[in-house]
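Note that one protein chain is taken out, while the other chains of the complex remain in position.
== chain A ==
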Amino acid sequence: MPVPFESFVPFGVMTAMFLATATGIRFAQTKRNEGKAVRYSLDDWERKMMARDHQLTGTMRGQVDDVIAPPQFKVNSSWKVYESLRNDFA
């Protein structure tokens, strides 16, 4: 008796939907983290360090290893102005 191939089409559709969801989530996470893996189990210390990284490099996942910060780091006031900007822990 021949195999009922029409009944496999819905299974194929379901698998394709799973793959599409996984691809979309992976694309969104990679874009948000500049190609690096997502950071997990973050406590307050880590979030505040990421906010400091954001101030030094412009993104939450950027890293630099200069010894001395640029002079603007000390005198800039924009992070004092808005509490919501400083606590931007996305």
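The rule is simple: a contact is a pair of C-beta atoms (placed from the backbone, for glycine too) under 8 Å apart; a residue touches a chain by one contact, two chains touch by 3 or more; residues count from 1.
The rule is simple: contacts and distances are computed from a predicted model.
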Options "NADH-ubiquinone oxidoreductase", "COP9 signalosome complex subunit 6", "Trafficking protein particle complex subunit 2-like protein" or "Putative aminotransferase ACS12": UniProt name of the undisplayed chain: "NADH-ubiquinone oxidoreductase"
Residues of chain A in contact with the chain not shown: 36-37, 39-41, 46, 49-50, 52-58, 61-70, 72-82, 85
